[in-house]
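Moving on to chain A:
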Amino acid sequence: MTVLLPGLVLLPLIAGGFAALFRQQGRWITLATGLGMLVMLVLLSIDAWGVGQYQGLWTLGGWERPLAIAWYLDDLAHLMLLLVGLVSLAIMAYAWFDTETSDHFWGLWLGGWGAMNALLLSSDLFNIYVTIELLGLVAVALVALSTKAGAAAAAMRYLIISLTGSMFFLLGVALIYGQYGRLDLIGLAEVVEHNWVTHLAWSIMLLGLLAKTAAWPLHGWLPLAHGRAPTAASALLSALVIKASFYLMWRFGVGPFAALSNELIAMLLALLGTMAIFWGSWRAWKTPLLKELIAWSTVAQIGYLLIGLAILFNPQSILTVSEQFNPSLLLFWLIAAHALTKAGLFLVAGNLILLTHSYQLKDQLAVLCNSPLTLWTLGLGSVALAGLPLTLGFIGKWWLIESSVALGQFWLLAPLILGGVFTLAYMGRLLQPAFEQRLLCQYAPKQSDGRPAECISERQLAWPLLAVPFILVLSVWVLALFPLYPWGATL
Partner candidate 1 sequence: MNEIAIYLITGSVLFCLGLWGVVMREHLLHKILGVNIMGSAAFMLFLAFAARAEPADAVPHALVLTGIVVAISAMALALALMKRVAKESEQHQATLEDSQ
Partner candidate 2 sequence: MFLIDIVALLMVVIGLVFFVAGTLGLLRFTDDLTRLHALTKADNLGLGFVLLGMTLLFFNLLVMLKLLLIWVLVIISAATVSHVIGQRAYKQLLHRSESQDDHR
């Protein structure tokens, strides 16, 4: 094992430790770390996709598998590493210029980044528990960085849910150890059999992970936490952190516990997903707060991911994994599309809050009229979020549609297709007023000589604050043209 994989985990953890202790130097430490991480990710990708190294199992400490902790790198883990890295870098670039970024942010998220990388690589149940706890604590702290009223309560709620979810996960791990006496996922896949304890353990773990992902009936914490966190934190939490627990469900469901999946659980997940889409969209439509709108939209978008999970878990679904192309990997693009878009949207919301010092949707609208780039980011982002064709989300959705039809679950077409319309509807609340004549320069204060002063517009912000969200959102469109490139070059 060359140095890249440990480096991807160790560098942010060490740098994060230093950044947390020496806060004044935090942003410079972060800059250096970010560059280093970028180089390592590029090298990893070149090696993995060019030469074909790296893929597969790595055991740590020089011991054999059931005794040692194992890491496992495949296409999915690799793509997730890239996604986490690139989105983190983008959001950190934004935070660099955001005047309200706290000193604490750098060290905290570097730790979160390291935790996520460790989680993505890990192939050991208990090790995953440790990483998920680290990530959870960091995420809660990020929410609590906000000085906004109610942020502490939101963070507290998040912490309680997150910890409870972890405890469920831990209980599941205990039961699995009791039954099989091993913790490594690869080994478990060989020995897992149908019995009550295994089913119970898997259900309990799934329940915990669903709570951490904010799946429908357990979603209550998310709009509060993501809505009240500081801008960069909201973006990171919505884009990346909830994906970690989703990734685990995916990993476990098609890995060690693939034999346990049945149609009941698939149906249940699909129902949860459908409810999430409808309920999340409805609340996004009703809320008067900008960031809560975007956060509720995350709840709705998780619905798609759950439907994807339902399809993966359906024993009927034939996963036609050819040598070149595993179609279920298209679900990753749904994750990526949501991560990139949602990060962009939260950052735009942050811009608007910076400009107006208000969290109310109605106060933001006037700025939009005078801010074309912001408006474009929102517009492209809304369409991308709706998953219309030619965006990355559509690639993932297309797989959902094809699979649900192939499974005979025609009713899933309703949430899948209507969800996009709902998205446009609630995002339209932001977009439409930008065209309203009456709002133009409404906020312009009069100067002493009676002439209107300059309107509040995006021009008052540093350009990176505008560029980062725009690039994030634009990448969803550009990537949509090359969805197969990384691993499908032979296709």
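A quick word on the picks: all candidates are chains of the complex that A comes from, given by their letters.
Methods note: contacts are C-beta pairs under 8 Å (C-beta built on N, C-alpha and C of every residue); 3 or more make two chains touch, one makes a residue touch a chain; residues count from 1.
These figures come from a predicted structure and were not determined experimentally.
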Pick from 1 or 2, the complex member that touches chain A: 1
Contact footprint of candidate 1 on chain A as seen in their complex: 126, 130, 133, 137, 140-141, 144, 149-150, 152-157, 159-160, 163-164, 167, 170-171, 173-175, 177-178, 181, 224
